[in-house]
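Shown here: the complex without one of its protein chains, the others still in place.
Then we have subunit A:
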Amino acid sequence: MKTKIFTQIILLSLIILSCSDDDTSSNLSQATTTLSFSHNWNGTTVTNADFNTIQFTNQNGEILSIERLRYVISDVTFTTTSNEVLDLDNYNLIDVTNGTNLNLDLGTQIPPGNYSNVSFTFGFDNDDNSQNYLDLNSASFNVPEMLGGGYHYMQMDGKYIDNNNQEANYNYHAIRAVDNPGPNPTFPQDTFFTVNLGPVSISGDTILNIEMNIAEWFRNPNTWDLNQLNTVLMPNSSAQIMMFENGQNVFSLGSVSE
């Protein structure tokens, strides 16, 4: 009798446990990783609350505002100390204007451990740029076909005080550099680039704070003259290559918090 009751209790316990949610337990030991993108102008934090005011001075001495800033990063990778590369094959449209997608949640895809490098691509490599992304189409982030198609890498729009002391508009739009716009465009060189953030250690839930110094887009190695290069820069391959060159030191890894 005692054995029977014991068996029935065991049976009951199994029934109760068998259908409970069991998704959480297996992930308890894994850490979540988040890439958090913040922006500054030579160290002074910039958020969308700072937009629409002509207040930033670039290397060339022009005072400017930012009214719109959004850009794509893709292919986040984590390289282990034994040189295994964890390529997440992902992308994220960071929209500073609307304050959306400033954090890219990688979930538990990154196993805890030491990594010799974390990297991402600014924009898309050429293969990824030729894909069709419904969310980016919906955000009207496309580049017209006669300019090679694909997507903007970055759209930064604003106003500056020109040489006549008047407010004028600028559209600093980074795309794949293109020549001969039309049915058969040509591409003088790639203008996406890899951003290497250096080594990180993941031991628990981790936030990697990635900083964009917006001033760098106007500074190094090319001192950007907004009076010369302000609008219609998409079909200007020389301007695109200058953006590519100036972009190399725009991003850096800030704090790593757990």
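Please note the rule applied: a contact is a pair of C-beta atoms (placed from the backbone, for glycine too) under 8 Å apart; a residue touches a chain by one contact, two chains touch by 3 or more; residues count from 1.
Note that in this section contacts and distances are computed from a predicted model.
You can't see one chain of this complex, but its UniProt record names it "Cytochrome c peroxidase", from the set "Aspartyl/glutamyl-tRNA(Asn/Gln) amidotransferase subunit C", "Cytochrome c peroxidase", "Branched-chain amino acid ABC transporter permease" or "Putative membrane protein".
Interface note: of A:Ile63, A:Leu88, A:Met146 or A:Ile207, the residue touching the hidden chain in the full complex is A:Met146. For the chain left out of this panel, the touching residue among A:Asn137, A:Ser201, A:Thr223 or A:Ser257 is A:Asn137.
Taking the complete complex into account, A:Asn169 is the one of A:Thr44, A:Thr81, A:Thr108 or A:Asn169 that touches the chain left out. The set of subunit A residues touching the chain not shown comprises 4-5, 8-9, 11-12, 15-16, 18-20, 51-52, 67-68, 132, 134-135, 137-140, 142, 144-147, 157-159, 166-171, 181, 231-235.
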